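Quick one: the structure is below, questions incoming.
A single protein chain has been omitted from the complex, and every remaining protein chain is retained in its original position.
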Amino acid sequence: MIRGKVTGRVWSSKHIETMPSGALLEVEVAGSIIVAFDPLGCAEGEEVLITQGSVAAAFFTKQKAPIDALIIGSIDET
Amino acid sequence: MIRGKVTGRVWSSKHIETMPSGALLEVEVAGSIIVAFDPLGCAEGEEVLITQGSVAAAFFTKQKAPIDALIIGSIDET
Amino acid sequence: MIRGKVTGRVWSSKHIETMPSGALLEVEVAGSIIVAFDPLGCAEGEEVLITQGSVAAAFFTKQKAPIDALIIGSIDET
Amino acid sequence: MIRGKVTGRVWSSKHIETMPSGALLEVEVAGSIIVAFDPLGCAEGEEVLITQGSVAAAFFTKQKAPIDALIIGSIDET
Partner (left out) sequence: MIRGKVTGRVWSSKHIETMPSGALLEVEVAGSIIVAFDPLGCAEGEEVLITQGSVAAAFFTKQKAPIDALIIGSIDET
């Protein structure tokens, strides 16, 4: 997994039908931005853990979702 | 997912049989170019969201398609 | 696979339900940090071998786990 | 997908049994070289479109092939 910091949110009104409803967050990972689906309700500035690829899509069990990046946890501050 | 900007279109007359008909767009992502299948009719200059790998291919349910990059949404201007 | 050195541990109290219980270790790989699930009880400073993607998730046979990086071995000192 | 230019061919007499017979081409993609299976008979200098990962392997339906990069089309000159 990779860790990163939530930097914003993306909205997409025009999308394919299988897009799941929910938040698409921008996450900065080592200087790059990736967009991840967020099932946890994370906030801007939060440090998160992201899984990618078909492992991310497998989170969606009731429908097939075109999601290749998923926030799987928020990292505890230490 | 990654976000990028549509910069052009690619045509391929000589292709394998399982190539789906539809637009193949060039998208600039962080300075690199990737080519993604576009089921949404996006235009040059549009900001889009791309999913990759087997998750992209899974969009095609009636046939097996050799597509590893798919535009899943257009990003709303804010 | 990639090899790297364990540099720390990550805790995530707020996570999705399918997160397996066990250690999530930070591993430095060629200057970058990735977070991998550790079924072997590795310690900080240990050199490890990591497999990624759906191959990592396939390690979990009793449940579906959102794990895309798995420590599969500790590298012998030579 | 990624686009690149065919720069040469690779021969491998000593290979695993499931290697499909056919051409393995070297393709330059943004300054790097990848080796892709070519079912189309492309020539040196040709601009091609490559799909990667399990999507590339899925092209082979009669046997299981260890191919993670496949030329799916030749790009039309414009």
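First chain written, first letter: the chains are A, B, C and D, and each begins at residue 1.
Heads up, the rule we're going with is that a contact is a pair of C-beta atoms (placed from the backbone, for glycine too) under 8 Å apart; a residue touches a chain by one contact, two chains touch by 3 or more.
All values derive from a computational prediction rather than experimental measurement.
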Exercise for the section: Using the definition of touch stated at the top, determine which of D:S13, D:T61 or D:T78 touches the missing chain. Expected result: D:S13
Problem - Per the touch definition above, residue among D:A36, D:L49 or D:I72 touching the missing chain - result: D:A36
Completion exercise
Touch rule applied to subunit C and the missing chain gives residues 1-3, 30, 39-40, 49, 51-56, 58-59, 70, 72-76, 78
Handout entry: Where the missing chain touches subunit D, by residue
Key = 10-16, 18-19, 24, 26, 32-36, 53-54, 56-57, 64, 66-69
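We adopt the following convention: only the chains that are shown with their structure count from here on.
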Exercise for the section: Compute the distance, rounded to whole Å, between the mean C-alpha positions of subunit A and subunit C. Expected result: 20
Completion exercise
Two or more other chains are touched by the subunit D residues 54
Completion exercise
Pairwise touch list, complete, is A-B, A-C, B-D
